[in-house]
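Omission of a single protein chain aside, the complex is shown with its protein chains in their original locations.
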Amino acid sequence: MARSWMDYKTGAWVQWCPGCGNYGILNALHRALAELDIDPSRLVVVTGIGCSGRSCYYTKANAMHVLHGRAIPAATGIKIANPNLTVIAEGGDGDMLGIGVEHFVSVGRRNIDITVIIHDNSVYGLTKGQAGPTLPSWWRTKALPGPNLHDNLNPLLLALASGYTFIARGYAYHVAQTKELIKKAIEHKGTSLVQILQPCPTYNNLMTKQWYEERIYYLEEEDPNWDPLVASPEDFKSKMSIILEKMIEWGDRIPLGVFYINPAKDTFEQRLEKVIPTYREYPPAARPVAANGKPLVDPWQVFADKIVKA
Amino acid sequence: MARSWMDYKTGAWVQWCPGCGNYGILNALHRALAELDIDPSRLVVVTGIGCSGRSCYYTKANAMHVLHGRAIPAATGIKIANPNLTVIAEGGDGDMLGIGVEHFVSVGRRNIDITVIIHDNSVYGLTKGQAGPTLPSWWRTKALPGPNLHDNLNPLLLALASGYTFIARGYAYHVAQTKELIKKAIEHKGTSLVQILQPCPTYNNLMTKQWYEERIYYLEEEDPNWDPLVASPEDFKSKMSIILEKMIEWGDRIPLGVFYINPAKDTFEQRLEKVIPTYREYPPAARPVAANGKPLVDPWQVFADKIVKA
Amino acid sequence: MAQNNVDIKFLIGGPQGGGIESAGQIALKTFILKGYQVIGTREYQSNIMGAHSYFTIRVKPERPGAINFPVDAAVVLDAESVLTHFQDVKKGGFMVYDTTTLKTKIANIAPMPKPLKDRLTAFFQERGLEPTAESAVKIAEENGVKTIGLPMKNLIREVAHKTGAPLSRVSKTLNTIGLATTLYLLGVEASWIEKAIAVHFAAKKKVVDMNVEAAKLAINYVDEHIGGPCCFLPEGPNLGKEAMLVTGNEIVAIGKTVGGLTLQTYYPITPASDEALFLEGHRNYDLAPWAAEALELKKLGSVVLQTEDELSAIMAAIGAAVAGARSATSTSGPGFALMNEAISLAIMAEVPVVLTLWQRGGPSTGLPTREGQQDLFHALFSGHGDNPKIVVASGDHIEAFYDAIKALNWAEKYQTPVVHLVDKYLASTITNVYREDIDPLKAQIERGKLVENPGPDYLRYKITEDGISPRAPMGKVPLVWTGLEHTEDGMPTEDPVVREQMMAKRRRKFETIAREIPDDEKAVLHGDPDAKITLVSWGSTKPIILEALKILEREGIKANFLQLRIFYPFPTEKVRKILENADLVIDIEQNDLGQAAFLIRGFTGFTIEHFVKKITGRALWDTEVALAVKKIVETGEREVVVNGGA
Partner (left out) sequence: MAQNNVDIKFLIGGPQGGGIESAGQIALKTFILKGYQVIGTREYQSNIMGAHSYFTIRVKPERPGAINFPVDAAVVLDAESVLTHFQDVKKGGFMVYDTTTLKTKIANIAPMPKPLKDRLTAFFQERGLEPTAESAVKIAEENGVKTIGLPMKNLIREVAHKTGAPLSRVSKTLNTIGLATTLYLLGVEASWIEKAIAVHFAAKKKVVDMNVEAAKLAINYVDEHIGGPCCFLPEGPNLGKEAMLVTGNEIVAIGKTVGGLTLQTYYPITPASDEALFLEGHRNYDLAPWAAEALELKKLGSVVLQTEDELSAIMAAIGAAVAGARSATSTSGPGFALMNEAISLAIMAEVPVVLTLWQRGGPSTGLPTREGQQDLFHALFSGHGDNPKIVVASGDHIEAFYDAIKALNWAEKYQTPVVHLVDKYLASTITNVYREDIDPLKAQIERGKLVENPGPDYLRYKITEDGISPRAPMGKVPLVWTGLEHTEDGMPTEDPVVREQMMAKRRRKFETIAREIPDDEKAVLHGDPDAKITLVSWGSTKPIILEALKILEREGIKANFLQLRIFYPFPTEKVRKILENADLVIDIEQNDLGQAAFLIRGFTGFTIEHFVKKITGRALWDTEVALAVKKIVETGEREVVVNGGA
């Protein structure tokens, strides 16, 4: 029997505030996992630090709760070590786009097959409401001693510039739609981003449920022909400018959906396979390291190039 | 009498390899400074670690040689502390787009008035030729034990996504043109990027002088009407897609010139002035901190909100 | 009760985000107004809403040095609080709870940690009791605690009725009702409580009215159903004396402002960021009369910069310092860990920068909102290469104030990073300070060899006898600051002769520091210098151990207390002499490795053989320290681990 979303709950007390958008995201994730019927034993969820970072305790999986900003490199290590696992890296906007933006950008250069989910509430939730990297300048959410002086980052554009091959945006309280986005992201072979707009009723008193719901719309609802697939130079020529326009749209209207899919790039695992023929069958985490307690390697054979012999 | 570019030389032995593109960049910088007649005493050059990072020793200025990847935050601290200085942050592609990409992206959110110059040779020069973040995947420069598995970043697009308000690309051996780009970048009020394609004859045996010179062209030469100014929503609508197209162009043809100028955003210094009225006149580095050795502040006056009084 | 004998301890428990903080503040303000001194400390979880937290308060005529359990009274209005604290009230004390919570089963209290649930369930099972809040109340009563059940629903409905405010808003007065009940029973007249409420909510008249109404109702209810207090508390000795009520975070921010800070960078982290946010809230300020006159200037402002991460925070602070700003950054263990490389740069480039390190429970994210003194090693040895820097640890609010100023002075005088070690307990402990406690005119602002007008021959790293080179800010003359080994003019060199000279110059600088900072500021011996038992500790344990000394004295154990204030340069001779003078030395720390004891041995060779340790992340109590010391004195035990507090 296929799994139900309930199978992905861990039974731990979910520590989020009442009405927090994280509940919707968690539920959407569980539903996506259920519909994909992913075995929790083969699933990895790595999270950073923040309210959102607690997600890993609430999802039945191989969970790892790492440092603030470092979910992506940990997930990278895991995926490379065992490419047969489904790997998700989750974190807040502060985690992924503030302290972790180094990795957010750099993972795009690998196109490693992991799914990056940003719980984007535009504040630093767990540290009590400082301005997050997606909070517009001059806005002043309630915990701030003054207006925010920093401009907001656009995660979609940043992901595109960084090389992500799947880019989507969802909204936390739209569980059904967000579930679909997460599903597609997980199914996509390559680095995928799902930015999820997440009201934080406790600290973000500006970007509220109401504020979002007056603005959001779905790309494919507005344009039934919307097709984010950019599979060829022709697609690129014909679609890229409208995709960019949609990515940049932010204000009175905020588009949701899948913005961009590029199926043409090799994943990092495929690249590794090309240079390490045994990689797929014997990846670093699932290969012998010894034969009966003895080394596998005779250095005089493997490093023969170092032998000085006339 | 106006300064000559020779006035910006320090007399230190320039340690670069013969034929290194860095010579052209250094010269272009000196010429730009001379034409802008910038007083070396009011000029700050902060560099990261790398062959390129040595630049700060070769330019007469207030120089600071910091850590690998950290020129931008140091420059940020300097500029905020004393907004009356002209501040330039320089580094290699590894420095700025590898280990320092966190700051490369985040400074865009401030639009602080500094100029970021990337010496882009697509390798880690000073550590002997490992793949840099702008080296295309599957390329194998001479010091690599195997092909590069990472895709190359596009610094222009990344800068745009990050919020830079001036974005240009030059070529190291074109001193006259690069000088112009640097001049405009310094004159621009806001965070500006000049990516400079820099052949590294020692380690990058693929992206050579010849390779570049077969590909590069100038935007304004190809299109005399080229105008990178995006000053209004109308400009944005009419120009952005062609700007993006040009930013993305990379391969048989590589465009050079100014790609994007956005004059509409406040600099960070202007923002600070709005919330700290005394900022411009009394910035952190040039204001009193004591009166005759005594504190300026009576806590019972400034922190009166903490006094418990019925 | 006579004024001088007043010593009241009570706690307020409840879910995070449920108004505990505010109730605690009102309580503290009540007693300050009444002329007493107070401390309040908050235990809270890494959670925004719902997890259990509590505020413990102590009131005395003089500044209380420590909290401890059992308390005289507890306000525990939800089931989890009842179940967490029913054994924390002393015999004869009282516990105020909400009757509607009684039936709640342990199993149904979602936020309660499973290990605690298991322990409680077993506890009640052993006694044949149901695992409910009611059983807890029962046990409390058996223990001689007066339990006071308030029919909260009714009371709140009544407040709503009286004020006409909607129930949802009125329900926020829950804690006020509990608190007023408690304060009243502790002997505080209604008028003081009302005054404190008015002060606390200040401008918000509606909120004041609603809470005053709630307090009145609570007091009425007490009078009617429970009977008022036996007697009223006299006014305290400091009645009418102006006091600030400040946390450790706040006093450090105040110290920095007084100390002439002009730029602070930070990346949010508990328990540090409240300091920076408070600074930011006060970034524009009027100059004091004496300064305004001297400088002919009325207003100034400081920059507080939130950065993208801690790497950037320290680098921007370093950049600002190099430009000439008096600069600092503030963080906790994880952030400090990220600053290691830049600390090494600041050592090499000789950059004046202050790092305020608010310790919390580690390793890693560990117990992110709990007390810890585990970062001493990390502070001292942070950064690669030979890595000397000044490390100063504050013992209490007043020290923290002056240390914040001194740290800025030392950084600039000695052109070196200064780590100001503070911790979560200090950060979230709130107390009153008086004018004489934090007197700006007692402070001196020093900038060392700052050269305002360097000539063209200026040498950034001039080799001098005292190891300190004149420092010119950027913007005056071309110069070089660098993290590479360098000649006097800052140009990089790998010349072995210059390398040795520069290493020697930097070493001499630390010899100068060691000489110039007096031993008195490096280590302080509290109590009778001839006592044969010496307790050794550092940081926020200071006032706690001073209280413990008093307890021990009452028990006939005479001890003194060596407080380590500066770990580098270490007061080797002074510490060795003091320790060698004792028959029994006991190290008291809130870490596992005995970090200070190791350093003492490393610097002096003196081996400490006895340890009191607390690693639960909860506030250290004077009573448990005293008990542990007594145990060691009596049994010769090597190590006593204490662990009081829920």
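Here the chain labels run A, B and C in written order, and each chain numbers its own residues starting at 1.
In this text, a contact is a pair of C-beta atoms (placed from the backbone, for glycine too) under 8 Å apart; a residue touches a chain by one contact, two chains touch by 3 or more.
Remember, predicted model here, so these are calculated numbers, not experimental data.
Q: Just one of C:K103, C:H225 or C:R507 touches the chain that is missing; which is it?
A: Of these options, the touching residue for the absent chain is C:R507.
Q: Of B:P145, B:P233 or B:G251, which one is in contact with the hidden chain?
A: B:P145
Q: Pick from C:L367, C:A400 or C:V419: which residue touches the chain that isn't shown?
A: Going through C:L367, C:A400 or C:V419 one by one, C:L367 is the residue touching the chain not shown.
Q: Which chain B residues would touch the chain omitted from the figure, given the whole complex?
A: That gives, for chain B, the contact residues 13, 15-18, 49, 51, 65, 67-69, 94, 98-99, 101, 124-128, 130-131, 133, 143, 145-146, 150, 202.
Q: Going by the touch rule given at the top, which residues of chain A touch the chain that is not shown?
A: Listed in rising order, the touching residues are 10, 12, 40-44, 46, 56-57, 60-67, 70, 73-82, 84-85, 102-103, 105-106, 109, 272, 275-279, 282-303, 306-310.
Q: In the full complex, which bits of chain C touch the chain not displayed? Write them out.
A: On the side of chain C, residues 45-46, 113-116, 119, 311, 333-334, 336-338, 340-341, 343-345, 347-349, 361-370, 372, 374-375, 377-378, 380-388, 483-485, 487, 491-500, 503, 507, 591-593, 595, 598-599, 601-603, 605-607, 615-618, 641, 643, 645-646 touch the unshown chain.
The definition used in the following text is that only the chains that are shown with their structure count from here on.
Q: Which chains, taken as a pair, are joined by the highest number of C-beta contacts?
A: Maximum number of inter-chain contact pairs occurs for B-C.
Q: So the centre of each chain is just the mean of its C-alpha atoms; given that, what is the distance between chain B and chain C in Å?
A: 42
Q: Note the residues in chain A that touch 2 or more other chains, in rising order.
A: Expected reply: 98-99, 101, 133, 146, 150.
Q: For chain C, jot down the residues that touch at least 2 other chains.
A: 283, 308-309
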